[in-house]
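Presented below is the structure to which this report refers.
Every protein chain except one is present and positioned as in the full complex.
Chain naming follows the written order as A, B, C, D and E, and within any one chain the residues start at number 1.
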């Protein structure tokens, strides 16, 4: 009655516990002991944790490891979880490649990738709620809703980047929601601060811009078992232009039922193409409207803060500052301890 | 009974009304009519408005204008206010240079300069209240309070810049308060978003950094009747370093009574010197802490938004975008009208 | 029988000849003589030449000039043409604003602007012939033909830029044709040189890219009586993205009847968005295919050669080199004469 | 009668065939098998192909390989050619270092280096023919002919660069001929396009510039068995200045017999020193004449196209685009296959 | 007996004194009085001073001034010197254009231009003496001496630049001498500091490099009555390459009599072409030898110090720092007075 064995994730296990796990093999490296005996170091991960441990030459798994296991494949593993001086490890009891039927037990390859700490569906719902509540113009709201609901499934899993920031499952949604909240704050703040601005700040546009600024990443990258990769379109055209395309296509689709007033579509397109601000970062135009400026800032701070968090988490160099070999190409201060 | 004549500002007057005004003469230009007769175009301003009108050769003020009036001086003017096709004008009834005794009637030279739309004392109070409410650490709070109260008078009148942004009386306070509010928002937001950050985000420091980031401008520039000018110290050292000096001096002063914990002073100094981010903008170091990043962003968006507002207000070039001869050195879109 | 008076252009007239002309007033400037008498300097132009001369205070046209004539308007002028030490001038006999009926006599406002030395319709025909002869793929050829014939009228008159290069009526067509010819040469040359290239150089794409690389300028700028001006779309989005839009729209239109093979549309889009090569010149991606590289080079040399010709023609500074205040921001050598 | 064994090149051999080969050893690397037995991987090349294969520990060549064979030396090898899953390999039957007498059998060390696909002598002849046919001015033609014939031997073997483009034997000639042909095309085209240019485009100069623009590379680099290396003069002065020297020296030599008209020599010197356009690429002056502009463009496109071809040929990274670790420092699109 | 009138320079005159002067007319500007009467403001200069004063409409010189005097021409002027609130002025008694015979009385057009404070011949002698004393190698010393004596006359009058630094008669010599002295100091210092350097610092080369680094300016610019102007060669090639040419030509000339050892000539050429360090400043190579580094530094500090002196002397803007519209494009601090 193997069914009695619980199916857990690595993060749920406690030392000594035995369970079944769905894991992605990430590493298989042939090494030698000091006495020159070959062994393998293998790595497995699921969405929340990664483990790495040796398969010695005299292990019952030695032959399987050498001849059958391959990084990039998914495995159902029964193992006892241990915590050692060398970090968390597994004692494997059973292991086989995942089969189609495992889906019934909850196997989902994307669950083995690093992922947002937040629930994608909940983030999606909140984003939609913001659009519904804060975009007053009917046409613009429908355009935004159409793009969100039309890309619902893709949005739940997409990362915001391959490497730079929010590079994990659900990262695009996490980043988009955070940017949109800051957009709301900044739009309210500056609309109140400068009531005399002509034309007045269009809060609808700032919110829509926050929600849609990175929408083109859905076509720029595609999710693969071993991470995100650029599509041909993503390489040759880039997410900034693709995002604008998606907005224009949705606007064309809606055109018969409802119209965007005046130059609103043009201003929204501009918000999207200018959100990286500098030409060398991919924006053919700088922010030329107050709305575009606010969306750019909200995006910029969210991306950089996320990078700084990741650098502080991952850097292992000694001293009061991190190495400068990171995505920000600068030292980050980690403090002097207690 | 001349006392019955009200003392008003230009903005308070309605067409046809007569009143006394304290005005700064800003322009005196000798021109010629089409029939080649010389006349003067003169300009006067107070804190809220500027007027410009001709003194014809046959005016009773013609000789006085040519021989006695001088731009840069302050005048008490009795005049009737008119609105014409050429903008608001004055019919002068009486005019004399301001004398010391006019202070009793409310004359204050800084009131004749362009100024913040907000009440300086109220902004100051609010800034102080934020410091008291949101800076938890005793030492840091006292340091910030000490710098605010110790520079109370100067802060009420100081501009944030000579030309770039918030270049008017009270502009430094207006900018500082706005930055600090955004700092509060961002600190709360990202502290909640990334609770695992080590060391944790120090909200005290973000708030203190927002309040103090531009404090060095008090010594970098000095207010003069005709605007702000750089001091020698401002030219040779710059407000970024001076601001850090002021923080260090206050910390030294307080040292006997209360101590800042750990590396807090160092981190605050870093927030100040890195707040312009790029070396070519005057920051010898980029933001190397999460706190410094947030203060930089809050400052940056506030300055740029203010510039964009000013560009949209002042630019007179034709077409859908402004000229690019402005402080942002780029076109700004003004929309296509109704 | 005023019909006996010929209607000529400025370039067709000889000294002492009288004729009727359709002219655009370009300048009206009030000046004074040495003895301080006011007079006007006026300028008129048609497509091939510009004249400038005084209207003295005692001229019979003095009042009309001061009160009625306005730069930017078109006039039918009867005048005697003279050549003087101060350049070609006109003695005006009759002058009135152009009326609608003048179209019957050949008035066309665009004929008063500087224009290409080549016949637009002939250039258009040649471009179309190149497309038909050298683009082998049916779908791509139809796409290119569709864009050419669908924009026939606009193409005949459009300039290639407001100021930089080929900034005159028909300039876009002249530049496009020249670039396309160089594309043909380079595609043939390098296809022969590197037969082993995989995927092989797609000559169809190079030719189509040459023809379409600047097509977005049709929407980026609009022709006005006094020259070309950026549209709102042109300012906020730019011709590089608009050109790609036009290609995509035409492809969508044709989709039902004929399909583009494989990634051809994507590669064509890439040719267009990368043709300025550098992000700071507006290209979000550099040329990433051999086809894009060739179109970029063909465009680049044609624009720069045209600029150099214009600089050598217009610069009036002394010495062996021109001033560096020109569109290339460098000295150009004009030789040491005979 | 070993003479019956044919002497072939690697490219000429078919699987299973035995022949004698003159080869350059390029690689000798000590490795270990999975069972920890040491072996060598060796590489040999001639002008058209490179092979790489193991010498196992039990091979009859094992000792020779370890103790006598050395990369950088030339060998006469008798071997059987095989094609395997690991690429083309050799079964060595005999091997000895090349001796002087092998020259009689056709050994030429430069034949073992990668080389142009075109026959050097034929390219040289064609270049000379272009000079004779298309350079009208007697003096200039003699100068160009003098430089070509005076450097005949060196030109036949020289690469155009150590690494960047056309980095193989005969590469300088191949590149020069290609550039000169484009120069011819562009000079004819633009001379016809802008007949009004003053001074008129000097086609002689464009052709001469194309032929001579890289002539300084003959002294900048020297050919060695293992590739090209910079000379001291090349490192300290650079090919751009050296090329101008060579032109000036030849002009001085010819001065007694024939004179260059006016400023022609100066303009030719300028073409050479400006052909890389940017100071950071080694040109102290940008192209300041139409002739210099055309030579620069013809050179630039030929170099970049060659780089792109090499990148597409050599890059092995996965996905629709190449890595950006190449000489162009950008991704190149390789298409999406069939 | 007009011969009794002394011929003086402006600097030699005292208020009220009458004398004859040889002056260059630099300014003739038509202006109007406040009562609208036309008058001229004229300027004259000689080598040490410049004067500027009005010629009123009722002056006896009014007609001559309007119809005959021209800026750029030289005049013999008899005048009384006055010092007024508007600066030094002249009351003209006699004035005529300079004639050939005036040379006998000491007229020399270059004496009317601004010039070095030091005696050119003395500077030349000192430079020659340094070469003779401090360059030990016979060949190098002869090369340097040959270039100095062969350009003796030109060197006495040449400026170091048209505008940047030492832009006055004798300026090239003054700059060269100063640089050479610093070279001597630095060469002695660093030779002593790093005796282990291999190859050892070549002091001969540093001194020769100091003397010759700007020698190409003799051909880059030519002296004209109204200042220095670039030659065609100067514009198309530049002084850095020309200077190297002059060295190579002299080396070729001397080759029969004496040889430069090893790579000395190459190293000297490198010193010259690298002395501006950056490609954007005209150096195709950076200093790649210790000798080139020292010459660059000696040149750099001398040019910048001279610029700073000129900026402090000429700037008239108010406040503690100069304007940044100067050759260094930065503020210079002028101090806060006593």
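In the analysis below, a contact is a pair of C-beta atoms (placed from the backbone, for glycine too) under 8 Å apart; a residue touches a chain by one contact, two chains touch by 3 or more.
Owing to the predicted nature of the structure, the values given are computational and were not obtained by experimental measurement.
Of the chains displayed, those contacted by the omitted chain across the entire assembly are A, B, D, E.
The residue touching the chain not shown here, chosen from E:66, E:162 or E:181, is E:181. If you put the hidden chain back, the residue from E:47, E:238 or E:290 that touches it is E:290.
If you put the hidden chain back, the residue from B:244, B:275 or B:331 that touches it is B:244. From the set D:9, D:164, D:235 or D:323, the residue in touch with the chain omitted from the display is D:235, counting the whole complex.
Against the chain not shown here, chain B presents residues 232-233, 235-238, 240-241, 244-245, 248, 263, 266-267, 269-270, 273, 278-280, 282-285, 288-289. By the touch criterion stated above, the residues of chain E touching the omitted chain are 178, 181-182, 185-186, 189-190, 193-194, 196-199, 262-263, 267, 270, 286, 288-290, 293-294, 297, 300-301, 304-305, 308-309, 312-313, 321, 330-336, 338.
Mapped onto chain A, contacts with the missing chain fall at residues 34, 36, 319-321, 331, 333, 335-336.
Convention: only the chains that are shown with their structure count from here on.
For the pair chain A and chain D, chains touching both partners: C.
Between the two copies, chain A and chain E, the Cα superposition rotates by 180°, quoted to the nearest 5.
In chain C, the residues touching two or more other chains are 36, 232, 235-236, 263, 267, 270, 288-289, 321, 331, 333, 336.
All chain pairs that count as touching, in label order, are A-B, A-C, A-D, B-C, B-E, C-D, C-E, D-E.
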